[in-house]
Structure formats: structure tokens, C-alpha cells
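One protein chain omitted, others in place.
Right after this comes subunit A.
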Amino acid sequence: MTVLALRNVSKSFGPIEVLHGVDLALEPGEVHALIGENGAGKSTIMKILGGFLDPTTGDLLLDGQPRQFTSGPQAEAAGVVVIHQEFNLAPDLSVAANVFLGREAGGFRLDHRAMREGTADLLGQLHSPIDPDTLIRDLSVPDRQMVEIAKALSRKARVLIMDEPSAVLTHREVGALYEQIDRLRGQGVAILYCSHRLDEVAHLADRITVLRDGRVVRQALRGELDENGMATAMVGRELQDFYPPKGHPSDALALQVTGLTVPGEVHGVDLSLRQGEVLGIAGLVGSGRTELAEGLVGLRPASAEIRVNGQPVHIRELRDAFAAGLAYLTEDRKEAGLLLEKDLRVNLTLATLERFGGFRIDTSAEDAALDRAVADFDIRAPRRDMQTGKLSGGNQQKLLLAKTMLPDPRIIIIDEPTRGIDVGTKRQIYAFIRKLADEGRSLVVISSEMTEVIGLSDRILVMRGGRIAGEISGPDMTEENIVRLAMGVSSEAA
């Protein structure tokens, strides 16, 4: 008995049709994964299902009957709840206030107790220890996601649409998420699960729909499609050698760091990096990976003895790091990497404006630099003067990489190189990283995706609690070893 379905749905924006005759059926008690590259039409489908967009032609069927939602809240009232990637929670309100937001218990006077108890009850069902009185701002990202799920349950969700729920979670937290999904599935909720992580799709989904260019190109049941098959279906060609071949780092040390301490976050970390090497840093979120990188390049107060090519350098602010040939590409593309409302040119040269003229900015030199960046990093933008925020995630990331590379750094620290971008662009970025290393540059790649760290790195450091828990290289670079070190399970055995 299908709960929610699309029947021959097409959607056009102006003259451009982005969905072509899509059929999709969500069954109760089933996890249905929707996969596809960025731009394949996943978010349009989610918006139509969630009541935020209307199909141009075709029908949205609820319990077999054609329905038209005019708004998200109307869809929610019918039991269709979307959990967006960016959470819809008011940070200054408590968990209980958020769960009951818009449907507060009580009359004119709020019934705080009923709401608190109702929330505690829901969180209890989810086996979550969160206190309903906590403010959202004091919760970790996975806990916030738990609140979103509780909120969805409180709306008697029959259909739950999840947009990349694991993108913000670490390995362990993902485990907790899977448990919740299993529990919801057991309760008969129909779940649409969008994800870029093919391993989790293989693990979770009872049914898989693959989208390409606005069409359903493949539907499969659990076990019918392995990760390789999914990737092939998504891109429409064989994905051989997803990761570039490993390099040949020289013996010369590009960077030596001794006793790097970021107060409260990182405790006396030593690391060394050879020329032409890609060093992976793995670990749980909160293990101090980003703090390590930001402390190293002067974005956080830190103390350390740093040598670049054997010469001692003092890095007190980011400018000092640039001067020493270091560059850092942030994990937070949208909030720390790019000015989303500015055009491509302004973003590209922002960190290196002094190279483009004196007091006056030489705009034609900037344009020439943008031409080179677009060619070198294959940035696909319909217009140069468009807002950067309107580019796809992958093209934003390429622009950010171009911006980071503009001062020609010798040592590049890349934090989450492929967060939230599609498979095709991921592969391109991996190739860029390897090419930079082959040019004799040295790279540090921080990533939560274990396959990525393993696939890219010549050597991996695993962090735990602000310290290096261990180093692995060669055939020892396995997910199992990383998890063991990251979680602190019998590290001597690793």
C-alpha cells in the first residue's frame, strides 16, 4: 500500500524542464534511497514531495489519491515531513519549544509541562538522552538532528524525507542515525533517503532509485545494485580508478610541526610532511582535526615549533602562513570559504588582492586570473558575474580550490575536500589533489569519509581527543584500522 507517490511527474522552470516523467513510490516501512549527481533532480523531487513545489505535469498521490499541497506545513499536516540538510530549528529556544513550535500545547498560557513531557516521551522512543530543556544552540549537530527527527515524529510523520542526513555526522554518530532509521522503518514510516554516500545507501536502502539528468535511470531492490553499479548508473559510464594512483613523495621534509597545542582542543601534536606527499588526517568530528589545521595556519591561538623546508617560521596570523607558503581550504565552504552573494572574480582574488595592483585593484588582471582558474579547475559557471552562491556545490568547491591555490602555496591543507558534492566532481577534485602533489607540493587532507582518506593519502594520521592516536600507511590503511584508532579500541593491536 503506497503512501506517497509521484506518477509521471515533470517539472519545468521557465523553458527548462528539469524532471522528465518521474515515477517514484514510497512504501510504509521501507527505506527508499534516491541517488544521483548534483543537478540530477533530487532536490526538485524532494521539494515536490514535501509540498514546496508543484509538478508541472503529472500527479502527486497520497494514499493513491491525487493531492496538491500548497505549502510545506500543509504537507506536514498530511504526515509528510522533510528534514532539510540545514536544520529548521530556532537556536535560542529549548528542545521542547522547538518540537512543539507552531503547535504549542495549552491555550493562551503555554502548558510547559505537557510539552516537556511530550518531548521527553518522543526522545525516549528514539533512545536519546537529550534533556528537553536544553537550548538548541548548546546541542551538537547529531543531537540537533535527533531533535529534528523527534519533531517529525511529533507531527505523526508517515513519510520522512531526509536530505543527506549523514553529511554532518561522524562514523559513530552515523551508527546512531541508522538505528533510528531502523526503528522508524519498524514503526511503518516510509523513508526517502537522499545521500551521496553509496556505502550507506547499500547498507540502508530497501529500494534504490537512481536519477540522471532528471530521469529515473534505474530502480533496484536491496542487494541488486552494489556501490560500483550505483556509481555507474549515476554517471552513465564506468567509473574506473575512482581514486588517482598514489604518488612518490620525496624524502625532503616540507613541513615539520612539533608540539602544536591549541588550548582546550589540540594537545602537543607532532607531524611531518614530505614534499609531494598527501597526508590524510582522519578522526571523529570533535577529535581536533580542524582545530589542528586552523591552529597551524594562525586562525586560532596556538603554540608550536614549525619548520618549513627546514627553516623555522612563526605563524601568528593567517598572513604569516601565506607568507610561509601555507594555505588552508576550510571545511565550511558557505560560511568561511566563499562570499555567496559576490561574483566569481571577487571570491577568487579575495585572499590575494595585494597581487592585483596597489591601492587600486587591477580588474583586468583579476579577469585574466579568473580565466586561468576556470580553465585549470574546470569551473562551470553560466555567467562570470553571477552570484557564487548560485553555483552548484561542486563548482563552488572548485572555485574555492582555485582561490586557495592562487598565491601558489607549497603546502596545502584541505579540510573536507568533497563535502556535499557529486560523484563526478569528487573524482575531479581527487585528480586535482594528486596533480598538486605530483608537482612537488605537499598536501594534508582532512576527511570524515574514510574511503576518501584511504583512497587519496600516502599516509594517514588518526586523531582522537586532540592527540594523534596513530599513524598508518601502505596496506595498513584500512577502514577497520582507522576506526580502531579513532575510537581508541585496543590501539596497540593496530
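The rule we apply is simple: a residue touches a chain if its C-beta (ideal position, glycine included) is under 8 Å from a C-beta of that chain, and two chains touch if they have at least 3 such contacts; residues count from 1.
Operating definition for what follows: contacts and distances are computed from a predicted model.
You can't see one chain of this complex, but its UniProt record names it "ABC transporter permease", from the set "VWFA domain-containing protein", "TldD protein", "Carbon-monoxide dehydrogenase small subunit" or "ABC transporter permease". Between the chain not shown and the residues A:Ala90, A:Ala252, A:Leu353 or A:Ala368, the one that touches is A:Leu353.
Contact with the chain not shown here comes from a single listed residue; of A:Ala176, A:Ala202 or A:Leu318, that residue is A:Leu318. Residue A:Leu338 is the one among A:Leu338, A:Ala373, A:Ile411 or A:Ile433 that touches the chain missing from this view.
One chain of the complex is left out; on subunit A, the residues touching it are 299, 317-319, 322, 328, 330, 332, 335-342, 346, 350-351, 353-354, 357, 359-361, 363, 385, 403.
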